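Removed from the display is one protein chain of the complex; every other protein chain stays in position.
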Amino acid sequence: MSLRVKEHVILGEDRADEMVEITVDGQKMKAKKGEMILAALLANGIIINRYTVKRKEPRGLFCGIGQCTDCAMVVDGKPNVRTCITPVKEGMVIETQHGTGKRGDKE
Amino acid sequence: MIKKEVVVIGGGPSGLAAAIEAAQRGAEVLVVDSNLKAGGQLFKQIHKFFGSSAHRSGTRGIDIGTELLEEAEKYGVEIWLNSVAIGLFQEKKIAVERGLDVEDKKLEIIEAEKIVIASGASENAVRFKGWTLPGVMGAGAAQTMINVNRVLPGERILMIGSGNVGLIVSYQLMQAGADVVALVEAAPKIGGYGVHASKITRAGVPIYTKHTVIEARGDKRVEEAVICELDEKWQPVAGTEKTLKVDTIAIAAGLKPLVELAVMHGCECIFDPLLGGWVPLHDKNMESTYPGIYVVGDIAGIEEANTALEEGKLAGIAIAEALDYISSEEAKKLKDETWERLKGLRMGPFGEKRMLAKEQLLAAAEAAKGSAEEHQIAASAGA
Partner (left out) sequence: MSLAETGFLTIEEIKKLGKYPSEERFKKGPVAVIECIQEIPCNPCESACRFGAIELGEPITNLPTLNEDKCTGCGLCVAKCPGLAIFIIDKAYSDTMATVSFPHEYLPLPEKDAEVEAVDRSGQVVCTGKVIKVLNPESFDRTPVVTIAVPQDKAEEVRGIKRL
């Protein structure tokens, strides 16, 4: 089952008129133009956005409104981007963030 | 530095209501909002609101949000999006960070004659073993995903907390196509409205009162939740553990007012658990103990969107009066009507505790004002 909510009794049909292509950890996938990065990832079955600095534990969506930073990822080379409040763009390159997202944090 | 007559921090229902009231009477108003779209949490409230039919009740939150944005535009309210108020300092200066995380951000300092803080609230977390696993999230986060982003955070949900948020979000998760496996509530009674609870029980969701979640299990994401019964002292009863197959645990454990900005500027606060924690004192104009700074909506005590709208109106009217855009007679009439409606919304078994807490807040504000004046008199007498 797709996690996208296509039909909705109150919100109506979700018409994804335009799709863009993004790259997530090297893999190309489709996203709805203008949707939040986090939403595009969820729709593609990805729920881990980053791994913590010390214990390397996975983190994902927690507040959904840019307050908690659990969904931070490296976007177009820039670390600590809160993906729940940042819209996708055609050609965007998104990477799972390890630690603070700097070089050398990766395992 | 930018100078503005009125700056509203937060474009949710209370902030927009304040902005609209002040702007329609001639004030120059800027709303600073951290999101890509103003409206606060209204655009995820797809249910019909309670309240008086004379004032938008029976209307869905999303539609109220659209109406507010139209009105704000009509009265020339300026709105800065993707703009976070990161500081508030004397004398009525606001530091605003503008831009998305992927952009180069800009810092602006605004000096305002009147400031309305409508910063809202954040969701409380509940900590249990495994609570940091992906798949454990705020109920509001789940609601944002389904109703704004149109994507399900998971397909089998356990909801924690039976306040109106927990009940409503459970219902809306089912409307979006998910299954809500159960709702647990630590208290012996359901916190929210019975009619909201009945919507989900009718859909087959069991509500377990005197129960809590003790563990989230899974490899890199939630795969199971362990719930158990609580005794009179809120302690887990051994042997009552139940394992539920879920992929999402949504937490609706109440909200906490975002008071940081008010505290930074020296607004006096009191701690009241009924209002969600620390809240700034305010008078009947919604003015804090610091003259010219107003607090409205959830920051002034956790309530609902309909009370937030009325509080915003009060501040907007009071500001229009203070800036001489309307006479004090007209302002009094408008404020009295608004207070009547607020009183109506705070009646009944669910509202009266909040009404009492708010009355105590008003009394404390009066007392604080009185002692401030005494200090001034003493200071000037000393000089």
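Letters A and B mark the chains as written, and numbering starts fresh at 1 in each.
Assume a residue touches a chain if its C-beta (ideal position, glycine included) is under 8 Å from a C-beta of that chain, and two chains touch if they have at least 3 such contacts.
Quick caveat, the model's predicted, so the values are computed rather than measured.
*Asks:* Can you tell me which of B:4, B:25 or B:196 touches the chain that was removed from the display?
*Replies:* Within the whole complex, the residue contacting the unshown chain is B:196.
*Asks:* Given the contact definition stated above, which residue among B:87, B:236 or B:344 touches the chain not shown here?
*Replies:* Only one listed residue reaches the unshown chain, and that is B:344.
*Asks:* Specify the residue from the set B:60, B:221, B:284 or B:369 that touches the hidden chain.
*Replies:* Considering all chains, including the one not shown, the answer is B:60.
*Asks:* Could you pull out which residues of chain B are in touch with the chain that's been left out?
*Replies:* Within chain B, the residues that touch the unshown chain are 47-53, 57-60, 162, 174-175, 188-190, 193-205, 207, 209, 306, 343-351.
*Asks:* Determine and list the chain A residues touching the chain excluded from the picture.
*Replies:* Against the missing chain, chain A presents residues 7-10.
Simple rule for what comes next: only the chains that are shown with their structure count from here on.
*Asks:* Distance from the CA centroid of chain A to that of chain B, rounded to the nearest Å?
*Replies:* 26
*Asks:* Quick check: in the complex, which residue numbers of chain A touch chain B?
*Replies:* 1, 3-6, 8-11, 14, 35-36, 38-39, 42-43, 47-49, 57-67, 75-76, 78, 80-82, 84-87
*Asks:* Which residues of chain B touch chain A once you look at their complex with the stated criterion?
*Replies:* Against chain A, chain B makes touches at 34-36, 46, 60, 62, 100-102, 122-123, 132-138, 140-147, 149-155, 175-177, 220-221.
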